[in-house]
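This report refers to the structure that appears directly beneath it.
One protein chain is absent from this view; the other protein chains keep their places.
Chain lettering (A and B) follows the sequence in which the chains are written, and residue indices restart at 1 in each chain.
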Amino acid sequence: MQLGVCYYPEHWPAHQWESDARRMAELGIARVRIAEFAWSRMEPEPGRYEWAWLDDAIATLARHGLKIVLGTPTASPPKWLVDQHPEILPVMRDGTVMQFGSRRHYDISSPVYREHCARIVGEMVRRYGRHPAVVAWQTDNELGCHNTVPAYTQAALQRFRRWLADRYDTIGALNAAWGNVFWSMEYRHFDEIGLPQCTPTDLNPSHVLDFRRFQSDEVASFHALQAELIRAHAPGRDLLHNFMGFFTAFDHYAFARHGLDVAAWDSYPVPRTEVLPLGEADKHRWARTGHPDVSAFSHDLYRGIGNGRMWVMEQQAGPVNWAPWNPVPQPGVVRLWTWEAFAHGAELVSYFRWRQCPYAQEQMHSGLHAPDDTLSQGGREVAQVGEELRALGTARYATQHASVALLFDYEADWVVSAQPHGADFDYQHHVFEWYSALRSLGLDVDIVSAHADVAGYRLVVAPTLPILPDSVIAQIERGASHWIFGPRTGSKTSSFAITPELPPGKLQRVLPVRIAEVESLRPSIRPAIRFEGAEGHALRWRDRAQPGAGTDVLARFDDGVPALLRHGRVSLVTACFDEAMLRAIVAHCVRDAGIEAILLPEGLRLRTRGPLRFAINYSDEPHAVPAPHGARFVLGGPRVEPVGVAAWIEDD
Amino acid sequence: MQLGVCYYPEHWPAHQWESDARRMAELGIARVRIAEFAWSRMEPEPGRYEWAWLDDAIATLARHGLKIVLGTPTASPPKWLVDQHPEILPVMRDGTVMQFGSRRHYDISSPVYREHCARIVGEMVRRYGRHPAVVAWQTDNELGCHNTVPAYTQAALQRFRRWLADRYDTIGALNAAWGNVFWSMEYRHFDEIGLPQCTPTDLNPSHVLDFRRFQSDEVASFHALQAELIRAHAPGRDLLHNFMGFFTAFDHYAFARHGLDVAAWDSYPVPRTEVLPLGEADKHRWARTGHPDVSAFSHDLYRGIGNGRMWVMEQQAGPVNWAPWNPVPQPGVVRLWTWEAFAHGAELVSYFRWRQCPYAQEQMHSGLHAPDDTLSQGGREVAQVGEELRALGTARYATQHASVALLFDYEADWVVSAQPHGADFDYQHHVFEWYSALRSLGLDVDIVSAHADVAGYRLVVAPTLPILPDSVIAQIERGASHWIFGPRTGSKTSSFAITPELPPGKLQRVLPVRIAEVESLRPSIRPAIRFEGAEGHALRWRDRAQPGAGTDVLARFDDGVPALLRHGRVSLVTACFDEAMLRAIVAHCVRDAGIEAILLPEGLRLRTRGPLRFAINYSDEPHAVPAPHGARFVLGGPRVEPVGVAAWIEDD
Partner (left out) sequence: MQLGVCYYPEHWPAHQWESDARRMAELGIARVRIAEFAWSRMEPEPGRYEWAWLDDAIATLARHGLKIVLGTPTASPPKWLVDQHPEILPVMRDGTVMQFGSRRHYDISSPVYREHCARIVGEMVRRYGRHPAVVAWQTDNELGCHNTVPAYTQAALQRFRRWLADRYDTIGALNAAWGNVFWSMEYRHFDEIGLPQCTPTDLNPSHVLDFRRFQSDEVASFHALQAELIRAHAPGRDLLHNFMGFFTAFDHYAFARHGLDVAAWDSYPVPRTEVLPLGEADKHRWARTGHPDVSAFSHDLYRGIGNGRMWVMEQQAGPVNWAPWNPVPQPGVVRLWTWEAFAHGAELVSYFRWRQCPYAQEQMHSGLHAPDDTLSQGGREVAQVGEELRALGTARYATQHASVALLFDYEADWVVSAQPHGADFDYQHHVFEWYSALRSLGLDVDIVSAHADVAGYRLVVAPTLPILPDSVIAQIERGASHWIFGPRTGSKTSSFAITPELPPGKLQRVLPVRIAEVESLRPSIRPAIRFEGAEGHALRWRDRAQPGAGTDVLARFDDGVPALLRHGRVSLVTACFDEAMLRAIVAHCVRDAGIEAILLPEGLRLRTRGPLRFAINYSDEPHAVPAPHGARFVLGGPRVEPVGVAAWIEDD
């Protein structure tokens, strides 16, 4: 694994670049990402390009052996372009036109903007595509960020109508699929269809879901436009985009098929924990480290999206600026996050940013150096972890498949958000709770697409999967894996209707059960359940299941409603639960599948990479690691300190 | 009482209709409401009508002896009409134009839309007005729902100016009535007057109140347009509209004078309880049954609006889709609601809907059947209650006047919301608290207009009546009833100014008292009071009363402020109170009026219909019913189970 850093030469006087490059190399940095917001410097006037400064910056970095990740600047079009073409500005769901003055002030559906993107990216790749120091290209920056996807422009509407015509062929087919006879929503032509916004009451969820699918495709094709130019002019270079954590505005699996060598993502564990829909107790508990599963979740997700290749493109290295509150992270946790990324298979951890920028929007976002150029606490930890990584020699450790696969599905998020039915049901949070339960049992988890081939996994977990792919049933029928499904599974057709057999839909073929009724639960309504000695509660949701022939009810609520059902290798969990009860239920299923589960203490997590076994301690107490007698420690020892990491080889 | 159901033949294949009709009849259904959202099927292209499907649907239902309630489809104009006339779209208070894609996307003030409504309704009534199976007509659907009234269109503005010119004749009269000299708000012509929206600070409440009155008249005249066509072409048929629970956007008493035979309303006790401004404890306590007074309140209100004729047009029969959380109702409560409706005088309880629709916006709204056509829990309860009703033979039981009348006034709601003075003062909630106190004392209550003749009542209760009609004073002076008035009574003139004598205004003629000051109270400020052995608190509001000659102060707060005053048969309650204290005060006044009050246990309610006395148990404990020795039980027995109903005849 290499270390990297995000650097903005245009923010600093040119005479400082040499010193910066030298010290990067000294700190153990191998790769530097640059240029992704510098359009106004590349093309200060329409059609007048200035490359000399970028030539110099790249040359300076290269001189010190640094390799460049070059970003296209399309996330921040200059003012002159906006003034020439104000129609490229994005429009929010409430109709507000977003203005120039920050970033992402453009509509990815705009043909005019796409043309200008192709032009500036074309100029860049023709100039730097074969530069020996430029080893990778990043398109745009955090596509879809700041609620800019979905967007509600006239350009998007025109393309949406064509997308629908392609999908449905006839307007009759669309009317039938969407159920437009309801409330006289029938259309006579595709040109009658509008954007799903500003209606007196709920929109048709089929309309919303197709719009989400269309917008997801728009993001992918916007990327593809640049990806094709990069492929054409930058042969052999890694092509990537820097995704975000816990972000579902587009289908990342589909995106990856439009040209992607590496799934890079931006990791900010502390603010992410603050803004996720976690409980107050969790937000407080992990305010200075991030929740122990927040980074791991995205590592495991993006490793799958990148088909095994995952980078952390931006790694928090100190306090940031964008959460409601921005505490100083716990000393040591930057090192911990770095080791954790390695344990989860990262090829690169690139810190954000080299030096805190003293001006503009992100001036309160720290970096490896303070604005006065002294090394920050994060910078000192990077120096330490860099040496540790070199000492270990990380290159020889490959990542292998886990025994547990967790199915993640972007459409599931769109389905749930289009019609939550319960105000506090959040798809990502729901999946995260299940992931966290598995991780708290000491398990490695691969997060994979709901359409993935999961033949190699002993256990496959789908916390919920409203639209159940046929391939899942086929794999259950022909494979040997154990499967667990959560509530709402198989509840919808791909057109967003209730499945004709009732939920869990096609799953009934392998798990005979009928969900007769479902209910969302206000926070005060918490049906009680006892299971294997534990007492707990359902939260938010219950499916009321009627078991069919051969289906066992393994757990029931106190009021008799089934909570856990099983038929052969397939189990169904019918509700959301408090943390302890969910862990008890998942642990039962895990052991059923013949997998060993370790009840880890709070904040301790394990992870395997090749022969290396890691213990990562997010808590504020030391813990004994579950290493066998005779394990050889390559990092730390059998007692892992708070915010510490240990690694060992079990059979050496 | 008959049972009915809401049915959408256009949602299902025609071959299914026959089976549906047959099973309706078997289930004891007598009436079926259809067609109220089917414009796009009636007129798929401008001017091209298709009636064959509706002919067939009606014929099929009629063949099984079912009677039809036919709805006009004007709550969902088709897209082609919106595209022809985008000016018919409604505009919200913040200026947002609401778009096609759900329902109610039209402006009731639009002359163009009114013309198209008259056209489609005209076509319908000429075709079906004299059809022997079509026994009733419903105009539109839930007028004003989804905050579409008041509306802020240019068409509304034009009509508002004319309405004002009619009301005030001269602009000087309007300026004087509104007090426009304040802040230089004087107008020179009616055409200078704008919509009451988007001002830097508070609008003139007189402006707001007149706009609410105007909008209320608009709803009534929109209905009247259809009502006249129905009267002309559907002679002898019942004319109705399906009102909503706890909805005050227009004056239903005035509406009823524009053509109405039956006040039908849509009853959703569980979600209504979730969204009303009740306390969290109440929302939790009644999450699966609805609050014990929520349905009863609307039954008693609409029975009055319908001049004795009341239907439940849509009755919740299982979980719904539109509250923040949507739990499965308590088993048995659909039966309970049905009996309760009968006890309160309903002629019809019509369930929503025959079968859960698997697609579009309401796919998570249950019905008597699941989407797979199996009877739901609610459907099974309907089968039971249908048999029970037939066994009893309900037709012979008429509803009589209660001994207590509660005055309800839509203008009072507009006055309070135009200038709440305290952030948590809600008119409907305030009235509901008083109603609930009366009901918890075992009383039957008639809810009547503030302008009604109440000569026959022993006690008349006005929880608040800011604009006090002259007729109230006249009735006090000439009648023998006891009267109780709540806070804010007589505080405003009809032009929304403080009454010249100070509150309680004209009431001073019969109750000498002067409200020197009023105060709204933050939730933490709860003035203490002791009364008849109970300790309690004021909440939200206190009028500071100075009693005049002959007025007794029956209760004072600990700080000396009068809480309950009386002069002869007239009492004044000066504040809002916690539930127990309000009950104590109301009980005192009830007994004063010579009416027996029974302190019912939590969740138990009584109601009389003809000789029948009902006990309805919303609680989760069994209760002994207060039936006299020798009472003859026609339903249940002397112990009423949780979610149970008993009925007896006292002297048979």
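Everything below uses one rule, namely that a contact is a pair of C-beta atoms (placed from the backbone, for glycine too) under 8 Å apart; a residue touches a chain by one contact, two chains touch by 3 or more.
Computed from a prediction, not measured in an experiment: that's the story for all the values here.
Student: Taking the full complex into account, find the residue in A:Pro371, A:Gly550, A:Gly594 or A:Gly637 that is in contact with the omitted chain.
Tutor: Answer from the full complex: A:Pro371 touches the omitted chain.
Student: In the whole complex, not just what's shown, which of B:Val181, B:Ala232 or B:Ala455 touches the removed chain?
Tutor: Candidates B:Val181, B:Ala232 or B:Ala455; residue touching the omitted chain: B:Val181.
Student: Can you say which of A:Glu362, A:Glu501, A:Asp592 or A:Glu641 touches the chain missing from this structure?
Tutor: Among A:Glu362, A:Glu501, A:Asp592 or A:Glu641, only A:Glu362 touches the chain that is not shown.
Student: For review purposes, identify every residue of chain B that touches the missing chain, sorted by number.
Tutor: 94-95, 178-188, 192, 194-207, 419, 421-423, 495-498, 500-502, 514, 516-522, 524-525, 542, 544
Student: Quickly run down the residues of chain A that touch the omitted chain.
Tutor: 8, 10-11, 37-41, 44-45, 73, 76-80, 83, 90, 96-105, 145-148, 274, 280, 283-284, 287-288, 318-319, 321-322, 324-328, 356-364, 366, 370-372, 374, 376-377
Everything that follows uses one rule, which is that only the chains that are shown with their structure count from here on.
Student: Find the geometric centre of each of chain A and chain B from their Cα atoms only, then give the gap between the two centres in Å, rounded to an integer.
Tutor: Each chain reduced to its C-alpha mean, chain A and chain B end up 48 Å apart.
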